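One protein chain omitted, others in place.
Moving on to chain A:
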Amino acid sequence: MIENGADMARVDDTLTRIARNAGINNPKIFETTTGILMSIPEQSSAQVEPIQKRTIDLEKVSLVNQNSRAFQDGQISLEEFRDNLVKLNISTPFFSFWLQLIAAVVVSVTLMIMYGGSSEDMIATAFAGGLGYSCYYLINNQLKIRFVSEFLASFLIGVIAVFFVHVHLGIQIGMITIGGVMPLVPGVPITNAVRDVFAGHFLSGMARAMEALLSAGAIGMGIAFVFRFL
C-alpha cells in the first residue's frame, strides 16, 4: 500500500509509528522494494506482504503520511485509520490524462529551451514530447511493462524528431529528442535509490538503482534504434 514511490526510510518510519500506536512495543520490520516482512516478538507468527506492482503516485505517499501522523496524535482510531487507507488506495485523485499530456509537452519544450535549443524547434519538440508521453501512457496502461513502453515511446520520439527535421520544421534532431525524452526520465527511482542507500537500506537502494538503470537503458535503446536504421 505504501509502495507508490516512497523511500524506504519513510516506509520503515511509518510502519513503526503505526505499530507503536497500535500498542505493540517492539515491532520487527524488514522491507525491500518487493515485499514487507513484519513480526511481533510476543506472537509466534510473522506477516509477509508482497508488493507486486510498482507505480508512481506521490500524492498517495503524502496522504498515508498525513494519516499516520494523525493516528499518532490520537486524532483518529485504528479502525478509522484502516478505513482511510483503504479509501485512499482506491480513490486518490490522479491528474487526468489530458492534463498529464499538457504537462509532458510543457516539460519537453521548456527543458529544450533551457538546454539551449532554438525556438524553431519548439513545435517539433512539443509533438515529440506529447506523442511520446501518450504512447508511453497508453502502452503502459495496456501492458503494464514499463520498460517496453519506455522503449517504444523513445523510439517514436526519435522517429518524430528525424521526420520533423526531414520536412524542415526543425533544425537539431538532438535537441528535439532530448526534450521529448525528458518526461520519461525515471526521476523517482533515481532519487529514491540515492536516498535509500544513504539511509542504510542497501538492498532497496540497489534494486531501485537497477530499475532506474533499466529504464534509462530502455530509453537509450529506443533512440539508438532510430540512429542505427534511419
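What we mean here is this: contacts are C-beta pairs under 8 Å (C-beta built on N, C-alpha and C of every residue); 3 or more make two chains touch, one makes a residue touch a chain; residues count from 1.
The rule we apply is simple: contacts and distances are computed from a predicted model.
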| item | value |
| --- | --- |
| Name under which UniProt lists the unshown chain, selected from "Hydrogenase expression/formation protein", "Threonine/Serine exporter ThrE domain-containing protein", "Carbohydrate ABC transporter ATP-binding protein (CUT1 family)" or "Peptidase family M48" | "Threonine/Serine exporter ThrE domain-containing protein" |
| Sites on chain A contacted by the missing partner chain, in the whole complex | 5-7, 10, 56-59, 61-63, 65-66, 69, 94-95, 99-100, 102-107, 110-111, 113-115, 133, 174, 177-178, 181-183, 185, 187-188, 190-192, 194-195, 198, 216, 220, 223-225, 227-228 |
